[in-house]
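Report on the following structure.
For this depiction, one protein chain was excluded, whereas all remaining protein chains were kept in their positions.
Now for chain A:
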Amino acid sequence: MFDFALLWEARELILQGLWNTVWICFLGCLVALSLGLVLAALRLSNPRLFGYPVACYVELCRGTPLLVLLFLLYYGGPSIGIRLDAEIAGVTGIGLYGAGYFAEIYRGGFKSIPKGQLEAARMLGISRWHALTRIQIPQMLRLIVPPGTNQLIILVKESALISIISVDDLTKNATTIVNQTFSVIEPYLAVALLYWMIIELIARGGYALEKRLANRQPRHVTPKGDPAHAHG
């Protein structure tokens, strides 16, 4: 009934789709993670100046579908003089869209750090910049691993939308195989499995990171080489 041999024949299309999905998602997520951090840090450090613009950006991302953003970038871009390759439009779209969500996730992380820790830093003369980079961001990152992993997974799944702006990603190439072979189940099933694999990798990475960051075993502090003190 099913003919899985056709997948072997179409392996090049599948691999090409996998590669495109992987690098576009990777770069898109990188943009989303870093732009989101910049937005959240700006909002945190000067709420009066940046609070409103950042909040607007977040609402815009949450209030509009990714597909519409992709259409605007890819089909609307040329009319205002921005010509993007479909792949680059995909990276940009995923990045800009994800940044809004990540800004909000980071903000949640920042907010759960007790204010007193910053007062302690201020009383020691530690600058705002150092307080941000050495005290707030490391703790915030620890807190946002679970929701952050979740958001990455969502972005990877939503990346299937870039197939609509003609990127040869997993989804689009699966459709191509379907059109060539008239077999529907096998290509989509194979592609579903591949998405699942990518996402499983991200999920496991998230768990591993969570575990690693939570490790607060006493460290050896042996200025004079006496290891007996390490575990008290």
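Keep in mind that, in the parts below, a residue touches a chain if its C-beta (ideal position, glycine included) is under 8 Å from a C-beta of that chain, and two chains touch if they have at least 3 such contacts; residues count from 1.
Operating definition for what follows: contacts and distances are computed from a predicted model.
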Listed names "MoxR-like ATPase", "Alpha-D-ribose 1-methylphosphonate 5-phosphate C-P lyase", "Tryptophan synthase beta chain" or "ATP-binding protein", matching UniProt entry of the absent chain: "ATP-binding protein"
Residue touching the undisplayed chain, where the options are A:51, A:65, A:78 or A:138: A:138
Hidden-chain contact residue, picked from the options A:9, A:119 or A:200: A:119
Residues from chain A at the interface with the omitted partner, ascending: 114, 116-117, 119-128, 130, 134-135, 138-139, 142, 216, 218-221, 223, 229-230, 232
